[in-house]
Each structure stands twice: as structure tokens, then as C-alpha cells.
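Quick one: this structure, given as C-alpha cells, is what I'll be asking you about.
Missing here: one protein chain of the complex. Every other protein chain is in place.
For reference, chains read A and B in written order, and residue numbers begin at 1 within each chain.
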Amino acid sequence: MASIPYIPSYTRRETYLNAAYSIKSWLLTKDHKRIAVLYILSITFFFFIGGAAAVMMRLNLMTPKGDLVLAETYNKLFTTHGVMMVFFFLLPSIPATLGNFLVPLMIGARDLAFPRVNLLSWYLYVIGGAIAGSALIAGGVDTGWTFYEPYSSTYANGWVATTIVGIFIAGFSSITTGLNFIVTIHKMRAPGMTWFRMPLFLWAHYATGLIMILGTPVVALTLSLVMLERIFHIGVFDPSIGGDPVLFQHMFWFYSHPAVYIMILPSMGVVSEIIACFTRKQIVGYHFVAFSSVAIAVLGFLVWGHHMFVAGQSIYEGMIFSLISYLVAIPSAIKVFNWTATMYKGAVDLRTPMLYALGFIGLFTLGGLTGLFLATLGTDMHLHDTYFVIAHFHYVMVGGAVMGYMGGIHFWWPKITGRMYPEWWGRFAALVIFVGFNLTFFPQFFLGYLGLPRRYHAYPPEFQVLNVMSTAGASIMGVGYILPLFYLIWSLKWGAIAGDNPWNAAGLEWTTTSPPPPDNFAKVPIVTEEPYYYRRLDAEAAAHAAAAAK
Amino acid sequence: MSDAHSITAPPAAHGDSAHAHHDPDVPHQFDDLDQKNLTDTLGMWTFLATEVLFFGAIFAALMLYRSMYTEAFVEASKHLVVGIGLFNTFVLLASSYTVVLTVHAAKKGDNKQIMVWLAATSLLGLTFLGMKVVEYHKDFQENLVPHTADFGISAEVQKDFDNERDLLPTHPELWQQALAASKWKVPTDRAHAGDAKLLMQHAQLFYVFYYTMTLIHALHMVIGLGIFAFLMYRASRGAYTARAHAQIEICGLYWHFVDIVWIFLFPLLYLIR
Partner (left out) sequence: MATYNVVFILLMVLLILTYYAYTIDLGNAYGISWNLVVALIIAVIKAAMVLMIFMHVRLNPKIVWVFALSSFLWLILMIAGFENDHVARGLDGTYAHDTFTSEAAAMVQAQ
């Protein structure tokens, strides 16, 4: 019997996006790539809730009287902003989105070690976010995202317990993500991929996973104790029975300081990848950068007391924490030096991801340096709980972590969606964000130095000029963040179709199709060379071009 | 898996190594059974690491307060029933032993044996929880409930002092005597009423820890019993074989961990000196 010849269909390959179309195939997926997309959608949602709270805050702060909202409402706004941004945006941002998508691809695996646990992680995140979000919006919590005792347990009015339940559940989302990463990186690397052939993105996520595993349970327990104290009115931090509110701060910051390293380390990993690609070079000092990631994770656990210099902890402990806080700046600086050295004599290409990476290096350095002011016991006496602190952490978190997130989203957008974003819009938005960000937060350094305390809804009139500058910057920055929302969604339908490797970048994820098939690779890749093999790629590209020219 | 009507099948979208040997015991992300087993073990250990830090945080707080208020904590600890604690420790250690026997049976692929030993473990776990209920009942009779006005004054002693309600602040000596009658080592003279008050406040703190820690531990046990019920159900369906029984092993690890928590909980709560 004559068989019908197979005619390959070149216009429709099976990718993870078109493998199945039903809602069930998305909500019950075990594919890490789909889970990453689900995360991108939900994280963006919570980002804009936190951003809305910030907009209200900055509008209120345009006038010294601060009478746009009531004082108590203002407290609820900054709590919403903090809780949403810290627990539901920054902590999951890169690990849950880019990490989930890329970790298996970069190590040459078919999926993470525990795909169903990965899906559980997303559900925990959404449920936790729904609970905390509705509590924050329904009645509001005014304790600040730090939930300091005894205010949060005994005196605060509001939905503290419910919000804590939401955060607790989201904490388990973080734990399961970290668990997956650590085990995957240990056991599921492709043949030939030794530890030191891994891209630095993976080192960053491994270190992040360590922090997630070792730190998150502590805050889960601490917040549970606050919740129990609220519900049953008996508590371990209650001074009336001898409890110590400073112990709450110890336990809270034992996690929450390493938490900020959860936020920044993945971003640093992204920056390493982007810098290597857009300077067409090996990362200088690869081993240093890899070890620095782990060093930041470890040292980050030893500095929590620098949030408590004026809280009543002993001065001797303060000195130790101050010293180690200085030490933890060193690995970060090592990374910045190495990225800069990589750019030296590299073929720098200022595409959108590179703009974000460069922004990261500059702004993170500024933020990190101002952190040293705060790590010094003497100056911290003056600067603690002022706008200086706010400016510092927004420089590292927004100027650092979020810029890394945006850069990574743009860099891997073609891999995730198969489409290119519009380059000029990308660059424009990056610039708008950069200008808006600096206008928002640079004046706040001055405000803090001049003594304006944080979390105040009103202020003396002499601070108005700086506050108005800050608010103006915030509105510009807001526009900058909304732009990508539009052009990235636009690109899904009308963006140029990206090939498998539009950047001609190094890395296993670029060797498969864009978007990748459900099992990631047609054949199990075998790794034989160091990462960032740009010299080979460029040589091949040149040879290819020379051959084509003949 | 090739299309029936093709002469040249399209390139397989799947990794060649995994589907060269489609092993039903190995999920698609793994290459072979050994990788799967070791990965599962590492995954459970990573989860147990988080549990160490979770319980550890409240242990740390307990240790801190113990060093701050040693006298009060020693005094408060004396009112816990050490006998029940000892019995419960024995029960949990025995349940760890039965879990070991369960895993041993799993290695042989003997589903019936698995069910027997899991049932034994569950029974021991339920005994533990039952004794905890008895213990809490005793504690409530002694009025060892924090943040109550009559904290520490046992029910019987309260009957004797029933005429003199409102013991504090008008009759602190009566309150101190009631406490002494309830076997608290407090000064009984009015001059030292402040000391007695402080001592009892810190004792209440101890009992907050006692209830919180034992309840969190009990919650973990209940979850463990639920997991064992599920495993028994699967074993009844003959799900476990000599080569594919990782589920039993890693759930066993969880139960051992709950036991280890209790090994530390018992001396640190019941045996304070």
C-alpha cells in the first residue's frame, strides 16, 4: 500500500505554549515554563496593587499637611505598599518567573526536580496573595510591613491576623521554589555540566534557594506567634508577662535581612548574563562572582541586627553587626568590579536589556554605598527611620532588583514568547524609568539627612520642595512601568518573530527553539565548554558571514 | 510512538534518553530510578531543613527566655507531669522503630507488612495524642492557663479559697498562700508580693511556650498521621514494590523528624532545672 509522504509543517512546531489550549492544561500544568508564565501574570497584578498604594502615598505627601488621606489611612497605605511589594512582588519576582522558566533550560534538564510541587508553589502564592490582598484592601493594616510588637498583636486595629495568614502561605510558596531549585541544581545537570560550567544565573539562584530554605521558616514562625497572640491574647512577646518585644525584632529580621538578598541575588545573576551577552565576552572573574553569590547568602544571615541599632539591643552586639554589615558589602563590590571589568574592551551593545543592566550597576552601587552609612553605628543614630533609609533600600531594590527583573524579562522575552519586543519602545521605557526613579528617590537622601522621619503622613513645610520633586519623579516612573505592560502585550500578537537565538547568546536555553518545546530539548544536551563561549559564537558568526559573502 | 501514516516521522520532540526506556516508575524529568530516588530523598531533607529552622526559631526564643527567667521557668516546669512526658517520649521512640520496620517491609515490596507497621505507627501516634489530651486536661485542672486571673491556683485549692474571691490586689497574701498550696515556691509574705507576681508572670510566659510548642508539634503529628493513612490506602492497593517505594521512605523521614523534635522538646520543657 502506498503510504502518504510526510510533509513537515514548518509553520507549526510543538511548543510549550501550543501543546494544549484548555484552561485546565494551564491551571493543572506541570510544565515549569507554563508555571513561570502564570507567575508573571500574578506577580504583575500584585506589583500594580503595591504601586497604586505608593501613588496614593506620594500624592498625599505633596502637601505638608498631608490631608489627602487620614493619618491612619496613610499608615494602611504604606503597610499595603510594603507587604505587597516585599512579600508578593520582590521575593518571588525573578526566582518564580525567570528562575522557574530558565533553571531547567540552563542546566539542560527536561523540568525541575518536583514539577507538582512547583505548581503547588504557584497556588500557595495566589492563595496567600488573595488572602493578604483582600485583608489589606478591605480593612487595612497599619502596622507597617514589619509588624513590630507589641503594636501588631495588642494595639493595632485591623486585619493583622488575616494578612499574616496570607504572608505565611506565600512564605511556603517561597520555600517550595527554593527547595526545587536547590535539588534540581544538585541532581539534574546535563552531562558535562560541572558546577563551574554553570551560568552565573544558576549560581545566583542556588544561593537564593539556600536563603529561602534557611530563612523563611523563621519568619513563618515569628509571624505565626504574632497571629496567635492576636487571636488568643497570649503571647511570647507580651511585656506584661515578661516578654521581650526586641526578641520579635531579632526573629523577624533574622529572616527579613536575608530576604533582601533573596531579592537582589537573582537580579545579579540576570545582570551577569546580560553583560556577558551584550559585551560579547566571558564574565571576568567567573569564580569570584560565583563564590560571591554564596558568600552574600551566608554573610547575609549574620547582619540582621543592623536594623535594630536603636531598638534596645546591646551596643556590643551592635558593633558586631556593624562590622559584618561592612563585610557583606565586599562580595557585592566584587561583582560590580567584575562586571565593569567585563565591559572593558567589550563590544558594548546598548539594547534594552543592557540599558537595564547598566542602570542596575550604577544604581545598585549608589544604594549599596549608602547602606554603609546606615551600617555605621554613629551615623545610623541620626539616619535610622528617616527617608535616608527609604532612599537606600529603594535604590537597591528598585534601582537594583527591579531593573534586573525588567532587563531579564526583555532579554528572555523572545525565548519565553517567541516574539521580539519593539526595541525603541523598550529603550524609551528604560530611560523613562531611570529618570523617574532617580527623580523620585535621590531627593529622599536629602530629606532623610535633613531629618524627615519615614512613615509620616505630614511634615514641616520646609521639606515640601524635595517631596514634590519625589512625587513628580514617581509619576514619571509610573509611566515608565506601565509602558512595558502595553508594548510587551502588543508584541505577543504583532511583535517580530524571534528565531531560536536572536541575540546570538551563549547558554543552553538559546540552543533550543523559541518558545521551547514542552520537554525543553530535542536531544539531551552535552556540555563540553565553559559558559559564556562568546568568542566561539562570534568567530562562527564571522565565518558564516564570510562564507555568505562569497 | 511513530505516526501510523508517515514514512518519515517528524523529529521527536522528546529527549531521546528518557523515552528510549519508558520506565513507568520514573517520571519524565528524571533519567533513571537512582536519580529519582536520590532526588526525592534530597527534596525531603531540604524540606526537613526548613522544619528544623521553623521549630528551631521557637526553641531559640525558649532558650533565651529560659536564660532570662531561669528561676520562674524551673518553677513552672515542675508543674508539668513528667510521667506523661516520659511515657509519650517512649511512645514516639517506639513509633520511630515501627516506621523503620515499615521501610524494611517496603524494601521487600511487601504491601501487607507495610500496612501492618503503618497501622502500628498510627496507633502509637494516636496514643501520644490521646495522652496529650489527658495531660492538657490535668493542666487545665491545675489552672495552668496563661493570662487568667487565677493562673497556677489549682481547682481544689480554689475551692478552699472560694470565699475570698478577688484575691488580688486587695488580699495578695491570700493569693500567695493559694499559690503555695498549689505547690508553687513563692514567698508568702505581703512584702514580697511583687516578687511572687513577677514569678507568676514569667511562669505564664513559660506556659505560653509549652502550649504553643506542643500544639505545633501535635499539629505536625496529625499531618503525619494523615499522610500515613494515605500511604496505608495506597499500600492496600498494592502500590509499592521493591524497586519503587520511595514514598514510604521519605514519609518515614518526616515522622522520624517529628520524633527528633520531641526528643529535644521533652527535656527542654519538662526537665528544666
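Here is the rule we go by: a contact is a pair of C-beta atoms (placed from the backbone, for glycine too) under 8 Å apart; a residue touches a chain by one contact, two chains touch by 3 or more.
Note that this is a predicted model, so its numbers are computed, not measured.
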{"item": "Residue among A:Trp145, A:Phe181, A:Phe237 or A:Phe254 touching the omitted chain", "value": "A:Phe254"}
{"item": "On chain B, residues whose C-beta touches the chain left out of the figure", "value": "38, 41-42, 45-46, 48-50, 52-53, 56-57, 59-61, 63-64, 67-71, 82, 86, 89-90, 93-94, 96-97, 99-101, 104, 191-195, 197-199, 249, 252-253, 256-257, 259-260, 263-264, 266-268, 271-273"}
{"item": "Where the unshown chain meets chain A, residue by residue", "value": "186, 213-214, 218, 246-247, 250-251, 254, 301-302, 304-305, 312-317, 320"}
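Following the convention adopted for this analysis, only the chains that are shown with their structure count from here on.
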{"item": "Interfacial residue positions of chain A with respect to chain B in the complex", "value": "3-6, 8, 13-14, 104, 109-115, 117, 175, 178-179, 182-183, 186-188, 213-218, 220-222, 225, 228, 233-236, 238, 240-244, 247, 251, 254, 517-524"}
{"item": "Complex contact set, residues of chain B against chain A", "value": "3, 5-18, 27-30, 35, 38-39, 42-43, 46-47, 49-51, 53-58, 60-61, 64-65, 68-69, 72, 146-147, 198, 201-202, 204-205, 208-209, 212"}
